[in-house]
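In this view, the complex is presented without one of its protein chains, the others remaining in place.
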Amino acid sequence: MLIITCPWCGARPETEFRYGGEAHIARPADPSALTDQEWADFLYNRTNPKGLHAERWRHIHGCGRYFNALRDTVSDFLVTTYKAGEPRPENSRPDVEGSGR
Amino acid sequence: MQKFSGFELFRRALGGHKSWQPQWRNPEPKAEYDVVIVGAGGHGLACAYYLAKEHGITNVAVIERGWLGGGNTGRNTTIVRSNYLFDESAALYEHAVKLWEGLSQDLNYNVMYSARGVLMLAHNHHDEISFKRHVHANRLNGVDNEWLNAEQVKEFCPPLNIKSMRYPIIGGALQRRGGTARHDAVAWGFARAADSRGVDIIQNCEVKGIRRGPDGAVEGVETSRGFIRAKKVGVSAAGHTSVVMAMAGLRMPLESYPLQALVSEPVKPAFPTVVMSNTIHAYISQSDKGEMVIGAGTDAYTSYSQRGALHIAAHTLDAICELVPQFRRLRMLRNWGGIVDVTPDRSPIIAKTPVPGLYVNCGWGTGGFKATPGSGHVFAHTIARDAPHAINAPFTLERFRDGFLIDEAAAAAVAH
Amino acid sequence: MTNRFRTASGGRIDRAAPLSFRFDGQTFSGFSGDTLASALLANGVHLVGRSFKYHRPRGFLSAGSDEPNALVNVFRDAARAAPNLRATQVEIHEGLKASSQNRWPSLAFDAGAVNDLASPFLPSGFYYKTFMWPAGAWKRFYEPKIRAMAGLGVAPTLPDPDRYTQNHAHCDVLVVGAGPAGLAAALAAAESGATVILCDEQAELGGSLLSEVSATIEGRPATEWLADTLANLKGRDNVTLLPRTTAFGYYPHNLIALAERVTDHLAAPAAGLPRERMWQVRAKEVVIAAGALERPLVFPDNDRPGVLLADSARTYANRYGARVSERAVIFTACDAGYRAALDLKAAGITIAAIADLRTEVSGELPARALAAGIDVRPSTVVVGTRGRLRVASALLAKAKGGEVGPTETVPCDTVLMSGGFTPSVHLFSQSRGKLVWDGAAGAYLPGTSVERERSAGACRGIYGLQRVLEDGYAQGEAAAIASRDYASPARGATPAPAVSSRAFPASAEDLGTAGFIGATPHGRNPALAKAFVDWQNDVTSKDILLATREGMRSIEHVKRYTTTGMATDQGKTSNMNTLGIVSEALDTPVPQIGLTTFRPPFTPTTFGLFAGAARGDVFDPVRNTAIHGWAAEQGAAFEDVGNWKRAHYFPRAGEDMHAAVARECKAVRASVGLFDASTLGKIEIVGPDAAEFMNRMYTNAWAKLEPGRLRYGVMLREDGFVMDDGVVGRMAADRFHVTTTTGGAPRVLAHMEDYLQTEWPDLDVWLTSTTEQWSVIAVQGPKAREVIAPLIEGIDLSREAFPHMSVREGRICGVPTRLFSVSFTGELGFEINVPSAYGRAVWEAVYAAGERFGITPYGTETMHVLRAEKGYIIVGQETDGTATPDDANLGWAVGKAKKDFVGKRSLIRESMSAPDRRQLVGLKTTDPQVVLEEGAQIVADPSVPVPVPMLGFVTSSYHSAVLGRSIALAMVKGGRARIGQKLMVPMPAHAIEVEVVEPIFYDPKGERLNG
């Protein structure tokens, strides 16, 4: 059970949260303008990096907010969490390889 | 290949077992192969074996970052069954079960395929309809699967608690030809048989890159032991598929999750079959050694850490203790994790890729072991012919673009 | 039997508290403070088990949790039986009953021992090489035989009546292990003001100090220091002491799982106590003080009962007052053998000889042994033992430079061995810390940490009592300091090496770090000698050599091929010696062979402990509606729908489900019925942008829905498949009352929140779950209006003022209500929403008001039949996650003019309009009395050979009492174009002919809706 720092409520146990998949995949503003392949990329293709991963979490059994986290998928340590809508921070953990794009 | 048999065992015992030879070589990589398979798990080794056996392609290397069979092949709960709903899936897994049934003899290696039956429990009306849909579809596809009522479930598997529980068992779907096999033996058996046909199994050799030519086609793989030239590269890297495919510039419809399993201390035979409950999330069977082999769920988040959370294992064991309350005093001996790669429709991809010469076999999620021989067989066909076998033709990458999903999970999992 | 092998005095047992217990049916006596092992040894019993594969007789090997041999079944009663417990850890209490395992008919004469004779033909991995012919014989013949021989104890056959509890705990510093290092660490952390939890797997805290008779600390005898220290810790509010508590798992982010044995050691536990308690400790800092385990030596016949670890024999004597022997031979590769010899001699055991593997024997302990007149033999090995069920003599020989000389038989009743100590790095390794091979120490030691954790004392290769105490104190203090600036589980900068701020002058024998790994030389015929590496799994050094010969080079392959290290001690006694043997065989240094991964649990851990309180009715919440009690009083049958219990049908005396449902259906169609729809999910969507949000989430158009009106809404996943549906009421311009399916409620709310928060945070709209705010009472049937009219205030119920698919707010029986005119039956109908605190009261009032119309309560089964008669789908039954709105005949609900909504883009993919997609249709059996099986498949021609092409399947099927025939809904490929066609539904015995029809069977024009 990981400890995840909700940007509002602070450090809380993982069971209060719901994982939300890769972050920074915005829903296209005009889906009808996309080709099938572009739409499939949005729907299905994921970076799935071994290393730093920007991902969404929701403090569903807490304040209910979605937020983003940078997590090392090898060690499962979180490097940082940040509010939804904020840009992905620079990697502040040089010991963690960032293969995420 | 040294033959394995009771007689050989007896004969060599007289010599103190001094004359056994290595089951596979430990070769240095050659500069060039016809085919390089990335990943020496059961699927990759099976592919190499069938490339050699069925297609006469023996200049093959299987390269492996660690030791062969050390990934999900050696970490799973060894369940084999083929009672899938959709025609495409049933054909694929049934192909595998047919190979399982003769695999020990084919490989001359006892993989201990034991058709102990796989019993999937229904706890509510929705389960019942879903399982009956499977049973009828399976029968029409020539796959054995039968509906048991609650009393028949109890009769087939007497240790089960069917009544005094939160979600009583109202029936189940039984595939009698389903069962278990010995996971290590599958990897070793394929390794030994492939090796004897000339395949080089190169362990401790990590892929660092996939080299592509000016036309975009594959030229070979960069490894921790140097560049290996090959016109065809088959990736069979399970949880690490996204990482390997990224080396060729491909983004995959995959996410890798930790999956846990555990065993109890060994006890005398106390559980006769394989039981699965998707509703309360528990899988259990008893190994030949006497351990209760139990599959837990995946963690919620993607990870390459190869370990799962305590609460996931705990939820699995509360379900097991409901199903078999007399096992509450058994003790967990060992708990471990693997990395499973999951596709959006929970069905595998066994296909050509947009990169010429690059093939991929991935996305088996929590159920790859059961498909090992069948998957290797059709993947070998796909690589050898540069075209899919009829069985794996639907399992393309393009199905996600075009919407022709093979969504077993969606078809079974929606509650109302 | 008497305690013939008790020492005259001493030890920590309570000689004033004698106890009797039974082992294999025989009554023995012991003392409070004994383990089953120490009590049996005090009675001269060594033979306690049979090995896994060869069924060789086995005795105690150790005195702790590393014991591989002495596994017993302990039972309070038939339902409280636990197999495979280590006798070395079982505390005896008055009346304890235990039995040996894996033997038949008896421990002394075990028929399975025939395997031992066949052992030349059963080397490691033999089963991979044989039992393949004839095909199929494995499952039918060989496997059952192997299974019957395998396994250790017998699984309980009755449900365990005991309770297990779990407790979450937090502390600044968790100290694992209460030996000298752990005690000092806890002391230091506690003195620094940190909150401390100190746990130890043993019944008493103290670790190795419990076995000390001569050591002193700070000028006092070690045991006195121990008592003072424990009293000091106990007196502090910031310290929790947990004996009998094993730290079994190190999980991410410093979550350590502890298993506390609460009642097993009690003769008559209090009723409220759990048998075991799991502590899930979230520690800011962890100090691992797990100590070290003595290593056995691998020599021929080293498994005969009477061959023990030397330091364990010392523990039995010093701590438990139990002499393992009258005359012992000691085989050692380090000074621990001498320390044991001296203490055992003092306890009255004759030391026949000390065979020391080392050529050079010097130092204080050997000197003292010589001074005590003990026969010390350097460069000497034990090359075998003799005796049937117990050691009767040892074979000693000189060994130099690989040459083994002639053997000498030395009579003795035990052989005590010591190959040195292996640091217990299990928890450190579980924490993902990297282990580093230390050539000087001859051991793997903790390297770089990953978690906020540090090791102290012997588990990191520090030996010598004073050094261990000071290291413990230093690590404890450092941990307390580090815990003060805890911000997250991530480890900060690597801390400076901790230095103790306090000295612990202590006197104790220094054992140094000498030792041996691998198999000792013996010079005997290698084909015949059996030198055990893994006692329980019967793995010998020969087996390991065979594995390397067969190409198993990785330690993981060796382990899996031979099963060494996979027994219930998980390699505690075998891993290092295996490495040594492989290293020698492959001529490769140990660190290059690799190390098998340490996995949880540290020692086997009860399933029930993981399950905790989650059993029976609280395995999952049982959710009941406010009206549940009424239904239960009426004798309703219930069904599980998700967590909810829903009334399935209301049988009257003598009725089965079919009769009850037929009656209920007719009542609704003819007069009026009452249905509890409270489990439907409800979401209140409020805010200026509510309609815009609805437009984006649902396929339908919402802008023009007027306040006071209802609309059926369809929701898709982004991949275009139907996710949920429900009736939505517009309460005001900025307020929607949304309903969802029962099971879909949490999923739909989460789906909406996801889009709202992450895609459209600019929308001024908020979502509130109101599922449990409202009880929903459906009154359905031609008399529905007449039933409720007298109870309603403030709403004009006339057809004109309150048309079908409308919502009004008013009061019923004085309770505020949102009244829906809506029907899921095809009849005139209302759904009364009232605050759930009043749900039952209003239900009862409506029931009373309806009695003059014969109002009939009905359950989910009748609801299903009635809606199927009308062709209304149920998401999850007609649709299965692969159906588009068009597939489900819901194309009309898709707002074609809308630019976008969730799932819209996916609908225009080619596959989504393929002509062979399955579409919702009705089916009528040619024989109207035949009711199809739900889930049955539909084909054109069942007579073709398999695989038979399938066209679709039956989703819902019922007998319709009103229509007097069966009806069914189905999803059929190109179904709408097949209306009028005859198809077949093949069953195992025969095929059933059906006609494809429109999916509506009753009142196709919908005239009854308006009453």
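The first chain written gets the first letter, and so on, giving A, B and C; residue counts start at 1 in each chain.
Going forward, a contact is a pair of C-beta atoms (placed from the backbone, for glycine too) under 8 Å apart; a residue touches a chain by one contact, two chains touch by 3 or more.
What we mean here is this: contacts and distances are computed from a predicted model.
*Asks:* One chain of this complex is missing from the view, so tell me which of "Sarcosine oxidase subunit gamma", "ABC transporter permease", "NADH-quinone oxidoreductase subunit K" or "Rubrerythrin" is its UniProt name.
*Replies:* "Sarcosine oxidase subunit gamma"
*Asks:* For the chain that is not shown, enumerate the shown chains it touches in the whole assembly.
*Replies:* Counted over the whole complex, the chain not pictured touches A, C.
*Asks:* Taking the entire complex into account, which one of C:121, C:437, C:463 or C:766 touches the absent chain?
*Replies:* If we include the chain that is not displayed, C:766 is the one touching it.
*Asks:* Among C:299, C:675 or C:838, which residue is in contact with the omitted chain in the full complex?
*Replies:* Within the whole complex, the residue contacting the unshown chain is C:838.
*Asks:* Quick one: which of C:217, C:478, C:626 or C:832 touches the chain that's been left out?
*Replies:* C:626
*Asks:* From the listed residues C:167, C:448 or C:1010, report the one that touches the chain absent from this view.
*Replies:* C:167
*Asks:* Name every residue on subunit C in touch with the hidden partner chain.
*Replies:* 163, 165-170, 195, 270, 272-274, 280, 282, 613-614, 617-618, 620-626, 643-644, 684, 686-688, 731-732, 735, 764-766, 768-774, 794, 809, 811, 813-816, 835-842, 845
*Asks:* Across the whole complex, list the residues on subunit A that are touched by the chain not included here.
*Replies:* Residues of subunit A in contact with the hidden chain: 1, 8-10, 12-13, 15-16, 61-65.
Basically, only the chains that are shown with their structure count from here on.
*Asks:* As a quick test, compute the distance in whole Å between the mean CA positions of subunit A and subunit B.
*Replies:* Averaging C-alpha atoms per chain gives centres 29 Å apart.
*Asks:* Of all residues in subunit B, which are in touch with two or more distinct other chains?
*Replies:* In subunit B, 305, 309-310, 344, 401-402 touch at least two other chains.
*Asks:* What residues in subunit C touch two or more of the other chains?
*Replies:* Residues 251-252, 255, 280, 432, 719, 906, 909-910.
*Asks:* If you look only at subunit C, which of its residues touch subunit B in the complex?
*Replies:* The touching residues are 52, 80-84, 120-121, 123, 126-133, 135, 138-139, 143, 146-148, 150-160, 162, 164, 166, 249, 251-252, 255, 257, 280, 432, 526-527, 542, 546, 549-554, 556-557, 560-561, 563, 566, 568, 570, 597, 599-601, 604-608, 610-612, 614-620, 622, 639-642, 719-721, 741-744, 874-877, 879-882, 906, 909-912, 933-937, 939, 946-948, 950, 953, 955, 986-988.
*Asks:* Enumerate the contact residues on subunit B facing subunit A in the complex.
*Replies:* 240, 242-243, 246, 251-256, 300-305, 309-311, 341, 344, 400-402
*Asks:* Which residues of subunit B touch subunit C in their complex?
*Replies:* 4-6, 8-10, 13-14, 16-18, 20-26, 66-67, 70, 74, 87, 91, 101-102, 104-105, 108-110, 112-116, 123-126, 128-137, 139-142, 161, 164-167, 179, 182, 184-185, 188-189, 203, 264-270, 280, 286, 288-290, 305, 307, 309-310, 313-322, 325-336, 344, 401-405, 407, 409-416
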